[in-house]
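Take this structure, written in structure tokens, and hold onto it; I'll ask about it next.
Only a single protein chain was left out; the remaining protein chains are all shown in position.
Each chain gets a letter, A, B and C, in the order it is written, and its residues are counted from 1.
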């Protein structure tokens, strides 16, 4: 279990971004992290990953508070991996295999084991065909997948993904979500896309005014929360509310099932 | 009227990206340009802007074919402006006013006139308060608006916008669309967001296999076209189709209006 | 200004390589010490090298009408110190030789000597001297950038003159010939590069 507990973060010269944010990620859970631009989603992910040290509050992993010592951070990063929004912030090597193999080799694996891990990660992400391609010739979507493969190759317990679907077309988004479904890790996925969050997540967490409201996906029907968070209601919930339907449909199928017989022809 | 007629573009050593793409933008029209990652949306916009010379086919403005001579390009750029997806590829001046005034000054305007144009563009974009700020300290959404202001200050007849909503949260997207509605220019807006395209555009243009299918927004109900384009159907059209409703609702209100009385409570 | 592959006779190639090697090794040692203590400097050094390469591939409008390519070694010397520039400059030249066929492999030693050693040291010396004489920052930067360029060009001309002395007037005549030939492009370029430095400092203080 990865937790942020009452995390406070400010940047020099500005007001606090997070004023007491808490989030819990149970093993294998899929959590969608929502919030407006600049709300502090990325900041929270960085705290969870150990990249940023909160001014107050703490991050715990299986109940153990994270200390910001070199050894503790190293142990933390073996289990928690953050994939940044811009793949160019994490890709450093000339070709794909080289890049993805960095994490495993850094874990101290032998060349053979690292190669196996790398091949496995590339296969999981569906990009085995890119293995020998130069990084700089890849498209944006391909680079995003390679960056993700670099994290997956570390076999983390929790994957923190900052806007992994940004810039991808609908087919790319579906492919990515299908890929994520095949991973055995807890996932925190930061996104602006309320429809995606509703359809995909086990739980949603909305960053509002420096704090986090976490709950089931139906939380995205809460108008007051969404207004404060500068988000809109996902369309299945919006339509269900307008039509006065009971329940919280998460996608089209569920919505259609809720409609009375007479409206289907 | 800005047109691309049978435009063919390939990159050295690769297959052709566009194999005969045509697009027409009538004065003041709002055209949503849709297509998968790598389908050639950006390439087509670059051809329309005169930044890229097609291997075959042509671009015409009011019936005149665009010649790639210095004088012809200058005349073309006075009327057609392209705003890139990443504002960092476009902003280069130390502060906002200086950056936005770059185009007007290059039009040969006096300092006073250029300042008036700049102030006007900043006001239209709702960022007059940023005028004296250093460009490199702005947030992502602010930089996107400054880049757009730089194009608007040229008072173009047609604005070509490459993924202007990418990376913006839902509130940012609504604000941007409201801003665009206040401009007196034809707009071609490239996007992945089929729901946005349906709700916003006068016409849609879908890039499929190097060519373009242009038509009314209801074109986004065409399943075969969407499948070939790796896009999904916008949800109002999808729901209307599933429920067998007549017509092509473009947003929630239109959809609700189409539903039989019995399904509304 | 790079001496192309094949332009220097074998003995000259070897001599310039021998002359450059101690400086480059010294620079490499300095880099190694730095990155062992501060691993994060690796990224900054790499970015500085990449920046130099990118800027050398960009065209600047120049006074002669044609476009020119700034070398940026003067700026690098002031910011990173000459020993580091000796190493980074060598990498840049190696990249240019293998990515652009710009310069060469046998002439690498000679090019390193002019562009990565003499240019940066001259710039650094002038910058320090100007600062000590409490010249304004813009003047120090102008001189450093312009002098790096001029020094590089002078050394290149000397290297070519040494390799190809004039049959009648000898080394002196050859030097005059090469200096005069390249002055057409290099003197305006040196001025442009000095101006670039001054404006760049202005940009960075406002940005």
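Following the convention adopted for this analysis, a residue touches a chain if its C-beta (ideal position, glycine included) is under 8 Å from a C-beta of that chain, and two chains touch if they have at least 3 such contacts.
Going forward, contacts and distances are computed from a predicted model.
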Study note, to complete from the structure: Expected UniProt protein name for the omitted chain (select from "HypC/HybG/HupF family hydrogenase formation chaperone", "Phosphoribosylformylglycinamidine synthase subunit PurQ", "Cobalt ECF transporter T component CbiQ" or "Peptide/nickel transport system permease protein") would be "Cobalt ECF transporter T component CbiQ"
Point to revise | Of B:89, B:113, B:209 or B:223, the one touching the omitted chain in the full complex | key: B:89
Practice item. Just name the one of B:1, B:16 or B:107 that touches the chain not displayed here. Key: B:107
Check your understanding: Which one, A:37, A:60, A:98 or A:174, makes contact with the chain that was left out?
Key -> A:98
Exercise for review: Considering the whole complex rather than only what is displayed, give the residues of chain B touching the chain that is not shown.
Suggested key: 12-13, 49, 51, 70, 74, 77-78, 81-82, 84, 86, 88-94, 102-103, 105-108, 136, 150-151, 154
**Study point:** Contact footprint on chain C, counting only the chain that is left out
**Key:** 2-7, 9-10, 13, 28, 31-32, 35-36, 39-40, 42-51, 53-55, 57-61, 63, 69-70, 87, 91, 94-95, 97-102, 104-106, 160, 164, 166-169, 173-174, 176-178, 181, 192, 195-196, 199-200, 203-204, 207
Exercise for review: Pick out the residues on chain A that sit against the missing chain.
Suggested key: 49, 51, 70, 74, 77-78, 81-82, 84, 86, 88-95, 97-99, 101-103, 105-107, 111, 114-115, 118, 132-137, 150-151, 154
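Assume only the chains that are shown with their structure count from here on.
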Study note, to complete from the structure: Among line, ring, star, complete and other, the chain contact graph is line
Study note, to complete from the structure: Separation of the C-alpha centres, chain A versus chain B, in whole Å, is 29
Practice item. Averaged over CA atoms, how far is the centre of chain B from the centre of chain C? Could you give it in whole Å? Key: 44
Practice item. Please compute the C-alpha centroid of chain A, do the same for chain C, then give the distance between them in whole Å. Key: 46
Practice item. Could you pull out which chain B residues touch chain C in their complex? Key: 94-95, 134-136
Exercise for review: Spell out the part of chain C that touches chain B in their complex, as residue ranges.
Suggested key: 203, 206-207
**Study point:** chain A to chain B touching residues, read off their complex
**Key:** 35-38, 139-141, 163, 166-172, 174, 192, 194-195, 230-232, 235, 238-239, 242-245, 252, 255-256, 259-260, 262-265
